[in-house]
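Now for subunit A:
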Amino acid sequence: MIQGVSIYEILTVTTLLFFIGIYGFITRKNLISILLSVELILNSVAINFVVINKYLYPDMLQGVYFSVFIIAVAAAETALAISIIINLYRLVTSVEVKATETMKF
Partner candidate 1 sequence: MDILSLFVTVPVLTILFLAFTKNLQQVRIVSLTGMLVQLGMAINLLFAYFRERAVNTDIMVFTKDYVWFESLNIHYAIGVDGISVALILLTSIVVLAGVFISWKVADLSKEFFISLIVLATGVFGFFISLDLFTMFVFYEIAVIPMYLLIGIWGSGPKEYSAMKLTLMLMGASALLLVGILGIYFNSNADGGALTFNILEIAQVNIPFEAQRLFFPLTFLGFAVLGALFPFHTWSPDGHASAPTAVSMLHAGVLMKLGGYGIFRVAMYLLPLGAIDWSTFFIVLSSFGVIYGALAALRQNDLKYINAYSSVSHLGMVLVALLMMNKTAWNGAILQSLSHGFMTALFFALIGMIYERTHTRDIQKLGGLLKVLPFISATYVIAGLANLGLPGFSGFVAEMNIFVGAFENADLFRRVATVVVVSAIVVTAVYILRVVGIMLMGPVKNEEFNNLPASTWFERYGVYLLLIPIAGMGIAPLWLSDMILESLTPFIARF
Partner candidate 2 sequence: MDFSSLLLMRHEFILTALLLLMIVAEIVVSEQNKKNLVNFGVLLFAIHTAIGLLPLADGVLFGGMFKTTVLTHFFKSVLNIGVLILLLQSADWLRDKVVSQQKATEFFMLIFSSLLGLYFMISAGDFLMFYIGLELSTLPVAALAAYESLKQKSSESGIKLILSAALASGTSLFGITMMYATSGSLFFDMMTITASNLTILGFLMFFAGLAFKISLAPFHFWTADVYEGAPISVASYLSVISKGAAAFVLMILLFTLFRPLESIWVNLMYGVALLTMFIGNLFAIRQQNLKRFLAFSSIAQAGFILLGLLSVDQLGATTVIYFIMIYVFSNLGAFGVVQAISNQTGKENIDDYDGLYRTNPKLSLVMLLALFSLAGIPPVAGFFGKIFLFTAAASQGYYLLVFIGVVNVTIALYYYLLVVRAMFLRKSENAIPYFKSKWMMKLGLTITVLGILIIGMYSPLYEYIFEISNLIFKS
């Protein structure tokens, strides 16, 4: 628990972080930056878990553990995404989102 900082303030920050991530996801043109935005989202969630655990239910560590798993899974996810992006780059020499619009309607 941080002195002088209430849970509301932290949650506001994480929520902002979450929506910044989403904004980034929707607007970035580069696949890598989209991936970064995803990380933002996941991080906001991870912080949420820790904060809620710490501020509200400090006697059990459920939230903290959860955040650890989120980080781990996020890593795997990123690795996989990057590998696919690399493969895509090999095929079309681009990491722009535009390169992934061949299938539609």
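The definition used in the following text is that contacts are C-beta pairs under 8 Å (C-beta built on N, C-alpha and C of every residue); 3 or more make two chains touch, one makes a residue touch a chain; residues count from 1.
Per the selection procedure, all candidates are chains of the complex that A comes from, given by their letters.
Worth saying up front: this structure is predicted, and the values here are computed from it rather than measured.
Asks: Determine, using the touch definition above, which of 1 or 2 touches subunit A in the complex.
Replies: 2
Asks: Report the residues of subunit A in contact with candidate 2 in the complex, numbered from low to high.
Replies: Residue positions touching the partner: 18, 21-22, 25, 31, 34-35, 38, 41-42, 44-45, 48-49, 52-53, 56-57, 60, 62-63, 65-66, 69-70, 73, 76-77, 80-81, 84-85, 87-88, 91-92, 99-100, 102-105.
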